[in-house]
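All protein chains but one are shown in place.
Naming follows writing order (A and B), and every chain is counted from residue 1.
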Amino acid sequence: MSTAKGPALNPSTGRFRKRHIGLIVYFVFLLLPIYWLIAMSVRPNQEILSGFDLFPRTITFANYVTIFTDPSWYTGYLNSIQYVALNTLISLSVALPAAYAFSRYRFLGDKHMFFWLLTNRMAPPAVFLLPFFQLYSTFGLIDTHIAVALAHCLFNVPLAVWILEGFMSGVPREIDETAYIDGYSFPRFFLTIFLPLIRAGIGVTAFFCFMFSWVELLLARTLTSVDAKPIAATMTRTVSAAGMDWGLLAAAGVLTIVPGALVIWFVRNYIAKGFALGRV
Amino acid sequence: METLAADLEWMAWTGPTAAFFAGIALILAAMTAWQTVSPTIERRGFLPMPTTRGDRLFIGLLGSAYIHLAVIGFTDLNLWIAFGVSLVWMAVVMKFG
Partner (left out) sequence: MDKRPYDNKAWLLVLPVFLIVAISAIIPLMTVVNYSVQDVLGPFQRVFVGTEWFEQVLNDDRLHGAFLRQLIFSGCVLLIQIPLGIAVALTMPVKGWQSSLCLVLVALPLLIPWNVVGTIWQLYARPDIGLAGVAVNSLGIPYNYTSSAFDAWLTVLIMDVWHWTPLVILLCYAGLRSIPEAFYQAAKIDGASAWAVFRYIQLPKMRRVLTIAILLRFMDSFMIYTEPFVLTGGGPGNATTFLSQFLAQIAVGQFDLGPAAAFSLIYFLVILLLSWIFYTYITHTDREDAR
């Protein structure tokens, strides 16, 4: 994508300024809610409830301090990170060989298998809620990180296979053939030649697995109660139990955006490809 | 909720559902065997796109599921009638789809 050059996408530059007003309006619509979240997070609660102000009068980081010092808050983040990392690891390691198979070979039922994976990405997690609960109860896995990590494989493994297949299909098949002629075994070729070739794709896939597991709430909340409770559940439960501590809630929200916002710059040119399941 | 779900029997099998899944498994096994003996050729029937044998099986099964739902939900007909209609539908799709 870095190769694009030349003027604006649409060469009719006469309406340049008018069109940019539209773009600015959209960005205001886009960023105001996020600004409001950040503004709320640095206000004391009394100020939030006492009156309406566009800008915070007093800026305080007390809400953030609370989150970083109160175990019931920060363990939520640690739990989320644990199961998300676990899920990303599982998804990537099983999806890499499978995506290679889909991009390089035809085999019995390949199209149906590929479609079946897609249906799992599309299926509403609510459908799997009860059986998951029952399945993991049977194995005594409720309220563990691995349970949530495995449950999220439902949509993340298909996602990873589809994205990686998209990247792998961009690598010419001649490279494989040359390597095999040169006497490389499949594992050696795959690990030392092929994987380095698609490392951008692996990074992007890892990012998307991380993200979709990070943003999911329904399964994560249902499969955990105390020990593996994710930050998302901490936030919803705090709301219902302890009244409305808006400032704290906003600060917790800001902190959940940080991981994604930190990485997004590095994958900015691949975001579309990742969201489109590698089909762009 | 926790205690109730934890005490449920593993997967809660019943005779009819077991038979249903066994049937599906048998069909899949048969289709695999058929595919190995004589590989399918993609062709164009009355369906709007070219299909292989497996595609037609999927369309047939999905259509049968909808036929059953329609009969259960919106009529008082016997379920065997739905089953019969589904068999005819499967045969038509497999042969002419």
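The rule we apply is simple: contacts are C-beta pairs under 8 Å (C-beta built on N, C-alpha and C of every residue); 3 or more make two chains touch, one makes a residue touch a chain.
Quick caveat: nothing in here was measured; it's all calculated off a predicted structure.
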item: Of A:78, A:108 or A:175, the one touching the omitted chain in the full complex; value: A:108
item: Selected from A:65, A:78, A:175 or A:264 as touching the chain missing from the view; value: A:264
item: Missing-partner contacts on chain B, residue numbers; value: 1, 4, 7-9, 11-17, 20-21, 49, 58, 62, 65-66, 69, 72-74, 79
item: Those residues of chain A which, in the complete complex, touch the missing chain; value: 1, 4-12, 15, 19-20, 22-23, 26-27, 29-34, 36-37, 40, 48-49, 52, 54, 90, 93-95, 97-98, 100-102, 104-108, 110-111, 113, 115-120, 122-132, 134-135, 150-151, 153-154, 157-158, 161, 173, 211, 214-218, 222, 231-232, 235-236, 246, 249-250, 253, 256-257, 260-261, 264-265, 268-269, 271-273, 275-277, 279-280
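Basically, only the chains that are shown with their structure count from here on.
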item: Complex interface listing, chain B residues touching chain A; value: 2, 5-6, 8, 10-11, 32, 35-36, 52, 54-55, 58
item: Parts of chain A lying in touch with chain B, wherever the complex brings them together; value: 108-109, 111-112, 130, 133-134, 137-138, 142, 225
